[in-house]
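Notes follow the structure.
Of the protein chains in this complex, one is absent; all others appear in place.
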Amino acid sequence: MDQFLQQLVNGLTIGSLYALIAVGYTVVYGIVQLINFAHGEIFMIGAFGALSTYLILFQGQTSLWVLPFLVLGAMAASVGVAVLTERVAYRPLRGAGRLAPLITAIGISVFLQEFVRLFYDKVPGLDFPSAKQKIPFPQIEVVTGPAIELGPVTIQRAAVFTIGCLIMCGAALWWFINRTRTGRGMQAVSQDPDTAKLMGINVDRVIVVAFAVGAALAAIAGVAQGLLNTNINFKMGFIAGLKAFTAAVLGGIGNVWGAILGGLVLGVLETLAVQFLPGGSPWKDVWAFALLILVLVFRPQGLLGAKVVDRA
Amino acid sequence: MHKRSVISAGALLLATSMTLTACGTRGGDSGGGSEGGGDSGDKVAKIGVIAPLSGDLSALGKGIENSVDLAIKQANEEGGIEGWTLEIAPEDDQANPDVGKNAASKLAGDKDVVGVVGTLNSSVAGTVAPVLDTAKIVQVSPANTGVSLTKGEDAENPSRPYANYFRTCTTDAVQGPFAARYLYEEAGIKKVATIHDKKAYGQGLVESFTEEFEKLGGEIVAAETINPDDDKYDAVVTSVKAKKPDAVYYGGEYPQAGPLSQQMKAQGLKVPLMGGDGIFSPEFIKLAGKTSNGDLATSIGAPTEKLESAQAFVDAYEGGGYSDDYEAYGAQSYDAANAIIEALKVSLKDAETAEDARQATIDAMADVTFDGATGKVAFDEFGDTTTRVLTAYEVKDGEWTDVNTEEFK
Amino acid sequence: MSTAAVPHADAPSSPGRGVVLEARNIVMRFGGLTAVDDVSFQVHEGEIVGLIGPNGAGKTTFFNCLTGMYKPTSGEVTLGGRALPPRPRAVVTAGMARTFQNIRLFGNMTALENVMVGRYCRTSSMALTSILRGPKFRREERESIDRGRELLRFVGLDDKADHLARNLPYGEQRRLEIARALATEPQVVLLDEPTAGMNPRETEEAMRLIFRIRELGMAVVVIEHDMRFIFTLCDRVLCLVRGALLVEGSPAQVQSDPRVIEAYIGGSEDDDISADELTEEDVEVLHAEGVDVEPSRTSARSENGR
């Protein structure tokens, strides 16, 4: 039982990360029906953005006030790259079938990984570490100190931070989607792009906003992952991206709340599977991907129902 | 109609292509001629290096490459081998068996290559050694600890699988038990959990550790594995923590061991993590963070900085202007390269071309003996090093500090 | 060869012969929307039946029910006395083929290949035979090609056999689609708006083509908006309104029925709010979601879609 509770906490922590990333998949998919395969890399860029901010401005600092700046740095990097890829690579392909954007997304994913790997330590004028190996992530006193003991359950401070981020982001997202003009525009476009266009909504702008919103959340996830794992590397986005996509599908792709729910469910199922299924932790990705396939085959609309179901 | 045209086409094709390729060869020949000329009349013999020069383990790999480079430079400066210039031919294996095999094929195809220093990983050696063995190129590893590379798959009846394979480091069969004795006898720890990364090196270490630890009377309370591609080991740490071990023995390398140590401590499992030479790197401490104090590692040979024979190497390395540290395997690599150079002194003497000397170099290796940076260098009938000195290190104040050095018996 | 290529018209056509196709009490509901409401009808050998009705009357949905593209909520379709399972492939094999309202040719295949795809269900060479090029494969392949050319000539496209379907002009694409349907050797052909977007001359040609199909002994069911076309062509006309069968009878009867005229006038008036003719994909989406159809939204969509 103790272990069950502990794994539940672990699962919710990882699940929060998945959820934060999954929102990006789901928002973009809801609007342009594109699986932005490179979204995992946007998450990775966020982590590196935070690291860079730290190395440039706050080297050696460990106090809490640094954290918001790290998050801002992460967001700037992620959003910048995401919007750039949308502009340069995806927009010209809009309406060109499905194969071309997906292959483009794979290309971008590989390109971003390699770009960071090869050139992170070559930024002129800055002494960044080589990204060819894992890089330690800055430790912030309040969020990475000793774990909190709650009876038998140990909760890492960074886990509290992660889950807290998810809750705050969820609230902000709700407000953004339902209470702002842009958010309502996004809803309209995702329901019926043609009508939305007729009603004078700037679809291009909405799409950029969707990419940006997804990237911002992924950036927060990048910071959270850095704090949780205390290190980051150039390929951290690939598996995380796949998992987050699984989460998005699990919750019902196109549905923001579904993505958040799906992330949490996936995280918990994954950790519990390690605990209770034979084979141990090396199989956990297998269970996650098997779940993805099963969901796609038997309930493609996911837990909360997807906007567009007819992939079948 | 069709048949006739096809036959005539075939004949024509043959004739044309032969003519064309003949043209190609002429151009190629003149190309080769100009390239071969060095600045002196010396013939070239190359010593290859196969190590992870990129990727997670590149810190270790760079240390190996630079140390070999140092040995070769010194040999050339000292006049080394009459009529020959030695060169280094580094190849990246990315710690991946497949890439390593291609690197080995490349070196085997280079007629100037007479010996290879490498690899870092035992799993990579598994694919590199057969290729080099076929090409009769001697291979000396500074870091492979997998027992089967020298003694074969069957531990009961050891038989040497690759006649070309030697190593300057001790094997899992020595390192694991050494760690077990240190934990049980010196540190007084009786309950240990083991975790490994499923690779040849990690699994081998954990197996030999477990055997010795249980023989001594200790208890293995949990045996887990991780996937080295993961970043997050929460689930494993939780299962291990529930078994309340007094230490965790990890078989694997620092890119995983560092975060594992950190996450263990963060999850409240505040016991030392111990590993083999694969975690004996400053990178481990960087990744594991401040909570890594008390973590342990074993490494082969006496501490380089303290050994007198090693001091010369350290000084030379620091004077060599290398941008990377020599890391855990610097001294062993330096010795490995020097062992090959010693053998070449015998084999190259009468050789027309470097390729001719390959087999002779392997033969000469068996008799090589000299005082190297890690102590006396010599090989037994399996190609293993005859020295079995090991050192235990502990992280104190963010640095590896040696706590125990002894000869393993 | 050429004589075997086209089914023989061994009798002149007139209604009142044996029943080929029969639909009994077909109902199709999507969520809360009843697209087809208890429709029954019969088609006799060699008969041309017209299906009319205002936009959104459920004509295409009814076709989809007949051809197994939808599984009707209730009701039964029989062809030649045998019940048809609601699977498109089974329907084609049993002998009923269709064309689509918005042409669905295989754009990147040649005209001949398009027709040869229609032969798929009448041939049976599988992978191994195809790779080894056995005698059966060669026979079937030759037959398919001959048959395909025959049909292209029948619809007047014999000089376009090697053109990509997507490069053909609109009218020729319509005819190619008919040839492809005929290649499946059907007893009944369902044509969904075969003259949509055609000029009067092309419409005239299409009409003659449909008569010639009838002469081959096949029954034809046509959805059309062009009343002149329907009333000249058909032996019998059915008018659907809001999914239900309003009137059935001879062209003259239907033409003069006041309810039909009212339905059309009324239909166009409340066109904006009624559930418009849904594209089949729209309906599937909604169906799969289990969502009620929002009339305004779907109407906007299908207007754009056309």
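The chains carry the letters A, B and C, assigned in the order they are written, with residues numbered from 1 in each.
Everything that follows uses one rule, which is that contacts are C-beta pairs under 8 Å (C-beta built on N, C-alpha and C of every residue); 3 or more make two chains touch, one makes a residue touch a chain.
Please note the rule applied: contacts and distances are computed from a predicted model.
Asks: Which listed name, "Putative aliphatic sulfonates transport permease protein SsuC", "Dihydroorotate dehydrogenase", "Amino acid/amide ABC transporter membrane protein 2 (HAAT family)" or "Hydrogenase expression/formation protein HypE", is the one UniProt assigns to the chain that has been left out?
Replies: "Amino acid/amide ABC transporter membrane protein 2 (HAAT family)"
Asks: Sort by label and list the shown chains the missing chain touches.
Replies: Result: the unshown chain touches A, B, C.
Asks: In the full complex, which of A:106, A:148, A:168 or A:199 touches the chain missing from this view?
Replies: Final answer for the missing-chain contact: A:106.
Asks: Which residue, C:98, C:214 or C:242, contacts the hidden chain when the whole complex is considered?
Replies: C:98
Asks: Of C:113, C:150, C:226 or C:248, which sits in contact with the chain we cannot see?
Replies: Only one listed residue reaches the unshown chain, and that is C:113.
Asks: Which is it among A:79, A:215 or A:292 that touches the chain not included here?
Replies: That would be A:292, which touches the missing chain.
Asks: In terms of residues, what is the contact footprint of the unshown chain on subunit A?
Replies: Touching the chain left out of view, subunit A contributes residues 33, 35, 89, 92-93, 95-104, 106-115, 118, 194, 238, 242, 245-246, 249, 278-280, 282-283, 285-286, 289-290, 292-293, 296-298, 300, 308, 310-312.
Asks: Since one chain isn't shown, list which residues of subunit C touch it in the complete complex.
Replies: Given the touch definition above, subunit C has residues 67, 69, 88-89, 92-93, 97-98, 100, 102-110, 113, 116-121, 123, 125-127, 130-131, 133, 137, 140-141, 144, 164, 166-167, 170, 173, 180-181, 184, 279, 281-282, 284-285, 301, 304-305 touching the missing chain.
Asks: Considering the whole complex, not just the chains shown, which residues of subunit B touch the missing one?
Replies: On the side of subunit B, residues 2, 5-6, 8-10, 12-14, 16-17, 20-21, 23-24, 27-28, 30-31, 33-35, 54, 96-98, 101, 105-106, 108-110, 122-123, 126-127, 130-131, 134, 152-153, 161, 196-200, 203, 225, 227-228 touch the unshown chain.
Everything below uses one rule, namely that only the chains that are shown with their structure count from here on.
Asks: As a quick test, compute the distance in whole Å between the mean CA positions of subunit A and subunit C.
Replies: Inter-chain centre distance comes to 48 Å.
Asks: Rounded to a whole Å, what is the gap between the Cα centroids of subunit B and subunit C?
Replies: 72
Asks: Hey, what residues on subunit C touch two or more of the other chains?
Replies: Counting only residues that touch two or more other chains, subunit C contributes none.
Asks: At least two other chains touched by the same residue of subunit A: list those residues.
Replies: In subunit A, no residue touches at least two other chains, as defined above.
Asks: Can you name the residues of subunit B that touch subunit A in the complex?
Replies: The touching residues are 54-59, 198, 224-227, 229-236, 238-239, 241-242, 255, 258-259, 262-263, 266-268, 283, 286-287, 289-290.
Asks: For subunit A, which residues are in contact with subunit B within the complex?
Replies: 2-3, 6-7, 10, 13-14, 130, 132-134, 136, 139, 144, 146-147, 149, 154, 156, 158, 225, 228-231, 233, 236, 239, 271, 274-275, 280-282, 284-285
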